[in-house]
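Here it is, the structure in full.
Only one protein chain is missing; all other protein chains are in place.
Order of writing sets the labels: A and B. Residues in every chain begin at 1.
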Amino acid sequence: MRLRHKNLLGIKDLTAEDINLILDTAESLKEVSTRDIKKVPTLRGRTVVTLFYEASTRTRTSFELAAKRLSADIISIATSISSVTKGETLKDTGKNIEAMNPDIIIIRHPHSGAPEILARSLRPAIVNAGDGAHEHPSQALLDLFTIREKKKRIAGLKVAIVGDITHSRVARSDIYALSKLGASVTLVGPATLIPVEIEKMGVKVSYRLEDVIPESDVIIMLRIQLERITQNLFPSIREYSRIFGLNSEKLKNAKKDLIVMHPGPINRGIELDPEVADGPHSVILEQVTNGIAVRMAVLYLLLGGKEESELTN
Amino acid sequence: MAFIEKRELLNSQSVERAITRITHEILEKNKGALNLALIGIRTRGVFLTKRIAQKIEDIEKVKVPVGIVDITLYRDDIGRTEAHPMLQKTEIPFSVTDKTIVLVDDVLFTGRTIRAALDAIMDLGRPRFVRLAVLIDRGNRELPIQANFVGRELPTTREELIQVQLMEADGIDRVVLGEEKK
């Protein structure tokens, strides 16, 4: 099978069918990571380049392992954004990498639209590992995979996404993915961190976590960045944690089979109490494991099989 | 690709007899069921494997381990041809090391599928022996691969098509010869 898209720039471009294909493929690939020798020769000789303009150990390592387990060659280029403003533009960097003939370029960038710029000007397939506050498709896919594994379905589930929605690419990708597969999404966070007109994405909004917990099947907690305090988006850690943090006390009225997720890294004690992070509802570590299988599926589906003429975008 | 049937090569009874004979040959060669494990190649190889396993249990009163291998990840034509079949799981819930593995498939043709299956199994451990059982050997090998246990040898041309129908998937057991509808 092959994904009917040349690139993976965002969940918005995918159909429910595309998403299910990726999840089903990931399920079959998960087994590779349980072997003693965690390798299959499928993408032998293919070259993957990761171009990360933002520091990230988690996502980058996950993509690296995914590529290596499929026997692809992978090389990581870490650039700081300052070198861009000083010298080479993104497009130039992309062209230089293209001259080395990679099959896939995985890019993480602090500005929305950067992967789109590359996709328009370069031949290799582009995978978006996070662009600004726009999308982080592989995270949403692994979130969905985890939910599906635990709950056996997506449709009809009530999912709450909690935290700084305005600055979260994970939130946007999750909203698209969950909605396309039939879940209903409620966003919870301070009004200062919920962007205007987001209801038009088909979600509900609440400012009270306690109201949303009892009916939720899944809660996705987002990381809060402390510099938002200086931007007057919320007054203090103490207040944020008290109102929007998740702790055992607030979970007293939760469904027994509620699952708690977090894209990581966690601010222990701020948005998530250690008890909850390590507790029975948490599937956070499973998200990490699933991340590799899902990313393997993405790489496999983008490269396996030809017929470029059939592809969209 | 639409298939036009030209003639029936094996009917239900013949298929059943072939599977029974293969089972006996496997047991004969192995001198019983000791250390034996069967691995079926998706998709129809899996059905054949389960039938052979059942017959072994009937004869030897022993349950041999059964696994399934999906060779999609080991194909030699990834990125070279049109869309492949859906990737499915490899499920081998036992260690292959030191075992006598009998690989089972419905049709042996170019040999590439078997090559891929061998690589897949080798990535999981070090079997003592790997033997190959196929229902139909239709010739036209492109790699030096041969089957140890063959249901029926049916020389064909490259353009002809052989279709194995099994009760579990098609409602009836038969093998037919045909050609592609143009």
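FYI, a contact is a pair of C-beta atoms (placed from the backbone, for glycine too) under 8 Å apart; a residue touches a chain by one contact, two chains touch by 3 or more.
Just so we're on the same page, contacts and distances are computed from a predicted model.
Undergrad: Assign the chain not included in the display its UniProt protein name, restricting the answer to "LTA synthase family protein", "THIF-type NAD/FAD binding fold domain-containing protein", "Dihydroorotase" or "O-acetyltransferase".
TA: The chain we cannot see is recorded in UniProt as "Dihydroorotase".
Undergrad: Of the chains that are displayed, which are in contact with the missing one across the whole complex?
TA: A
Undergrad: Of the residues listed, A:41, A:132, A:264 or A:279, which one is in contact with the missing chain?
TA: Only one of A:41, A:132, A:264 or A:279 touches the chain omitted from view, namely A:132.
Undergrad: Sort through A:72, A:114, A:157 or A:193 and give me the one touching the missing partner chain.
TA: Here the residue in touch with the unshown chain is A:114.
Undergrad: Counting contacts across the full complex, list the positions on chain A that touch the omitted chain.
TA: Residues 12, 85, 89-91, 109-114, 116-117, 131-135, 167, 169, 172, 195-198, 200-201 of chain A touch the chain absent from view.
As a convention for this text, only the chains that are shown with their structure count from here on.
Undergrad: Using mean C-alpha positions as chain centres, tell me how far chain A is from chain B in Å, no decimals.
TA: Going by mean C-alpha positions, chain A sits 40 Å from chain B.
Undergrad: Going by the contact rule set out above, which residues of chain A touch chain B in the complex?
TA: 1-2, 24-25, 27-29, 31-32, 35-37, 39-43, 46, 70, 300, 303-307
Undergrad: Could you list, by residue number, the parts of chain B that touch chain A in their complex?
TA: Listed in rising order, the residues of chain B that touch chain A are 70, 72-75, 78-91, 119-120, 123-125.
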